[in-house]
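Here the complex is missing one protein chain, while the rest keep their positions.
So that you can tell them apart, the chains are marked A and B in the order they are listed, and the count of residues begins at 1 in each.
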Amino acid sequence: MDWRWDFTFDVVLPKMWEAAGVTVWATLASFALALVGGLILMLLKTHRSKWVSRPATEVIEVIRATPLLVQIFFLFFLLPEIGITLPPLTTGILAIGLYNSALCAEVYRAGFQAVPKGQWEACIALNMSTYRTFKDVIIPQSLPPIVPALGNYLVAIFKETPLLSFVAVAEIMQVSKLIGAEYYRFTEAITIAGLFFLVMSLIAAFLIRIVENYVKRSILH
Amino acid sequence: MTHPMIQFDKVLKAYGALKVLEDLDFSVDKGEVVSIIGPSGSGKTTVLRVLMTLEPIQGGTMYVDGEPLNRMNVDGQLVDASKAHISRIRSKLGMVFQNFNLFPHMTALQNCIESPIYTQGKSKAEATDEAMRLLDMVGLADKAGHYPSQLSGGQQQRVAIARTLAMHPEVLLFDEPTSALDPEMVGEVLQVIRDLANSGNYTILLVTHQMGFAREVSDRVCFFDGGKMVEQGRPDDLFGNPQNQRLQQFLSKVLEAG
Partner (left out) sequence: MNRIAIVSALIAFLVGLTAATFSELRIFLPAILKGAVVTVQVSVLSIILFLFLSLIAGISRSRGNTAIRWIATIYIEVFRGTSLLVILFWMFFVMPEFGLTLSPLAAAVLAFGLNYGAYGAEVVRGAIGAVDKGQTEATIALNMSPYRRMTRIILPQAIAITIPGLSNLTIELIKGTALVSAVTLVDITYAAVQQNQLHYRTVEIFLITVMLYYCLAQFVRFGGEALEEYFTRHLNKRV
């Protein structure tokens, strides 16, 4: 094997550094979308009316059954056809956010269902408003299972961002491919891309554990 | 020649600072039936579990039939026993658990022939003959093809006893064998144990809450409290004329409740 350090430092790392910014931005934006989208889908799915909950359930199922890459391509082709032109990065963020909304919806639902039924009944018996019920009783109790699960999705989204290279977004994977194509050297760039994901994932897993413990301690005592 | 079948020599079992068994000296003669009674947390089940090597001990030596179990003799010195040594000595012991621990993916018969075939190297035909004889002995020959989930608790425990006997142990350890059973099934299991005790073929150590049964089948009863053997004696003496105050309290509580 032949690894060239000068090439690594002079060419690969500077380009990758810029690309890392794109990856991180795509991750955070998609995650924010997924958090909000998941909440909306969860509320629709648990809606009283069958006419709302049934379609929401089906939409979630179809999104979950379809590869993320197919959804990225679908939005990438469909949006221009219906007259919406967006940069590929934005389209990709939309697709990743939507895909993970369907997954986060399940996390929220499981979290709320984990709160014992007696807690809801106690709130009714105490004549609390819906707002108070959620804010003071239900949400605090459902956070311990929800927070670590959402943290895991943040890491999953981070690892999904390389799919954006399929629509030519200049994130880490795309840039390392371009470096490879330009200099006919793939080893350094792709290995560094791999290490980047590995190190970030390990750090994230460590942080999630800290947050998880903090939430458990501060809410459930 | 006249060594005890089971001997505990200054055995210490501790979880961190908590001593579950403290310097236990205790022995059982060949063919003797000994019951161990005591409040929960007294260490009585631990006696069986450390002897069966389910849990390590922190000090002392256990002997089976005169040979050390957790130690072995190398050039005249006792060292920590190898796995092969433990396995060889352990083959003289058999244990019946509170929760039966039958293998749920095997029929009653398969439960009884598994270890004889694969551990002792018996032929399948030989192991099956033997297992059927034992299942017949515990009154379950007609249930040989049933899975544990298709049997009542009492039936499962009787299969577990047959499974243990199939290994030809010399010592039988019963760990609260009727505690997990519905009341109407206790009798059938006790009857099997009674027959085994009366046969004189086995050395038996029985941990139980069934005071009447312990008094009936035992040659000797031991009362454990706080990790120590506090009092032991012939059943009539121990139950009829308890000396230790803790034993008196324990018996009055148990007899009141039961």
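Note that in this section a residue touches a chain if its C-beta (ideal position, glycine included) is under 8 Å from a C-beta of that chain, and two chains touch if they have at least 3 such contacts.
Because the structure is predicted, anything quoted here is derived from the model rather than measured.
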Contacting the left-out chain in the complete assembly, out of B:Phe8, B:Phe26, B:Tyr63 or B:Phe97: B:Phe97
Sole contact to the chain not displayed, among A:Phe73, A:Trp120 or A:Phe134: A:Phe73
Of B:Glu32, B:Asp65, B:Glu114 or B:Glu170, the one touching the omitted chain in the full complex: B:Glu114
Touching residues on subunit B - with respect to the absent chain: 52-54, 87, 90-91, 93-95, 97, 99, 101-105, 114-115, 118-119, 146-150, 163-164, 167, 173
Residue ranges of subunit A at the interface with the undisplayed chain: 1-2, 62, 65-70, 73-74, 77-78, 81, 159-163, 165-166, 173, 176-177, 180, 186-187, 190-191, 193-194, 197-198, 201-202, 205
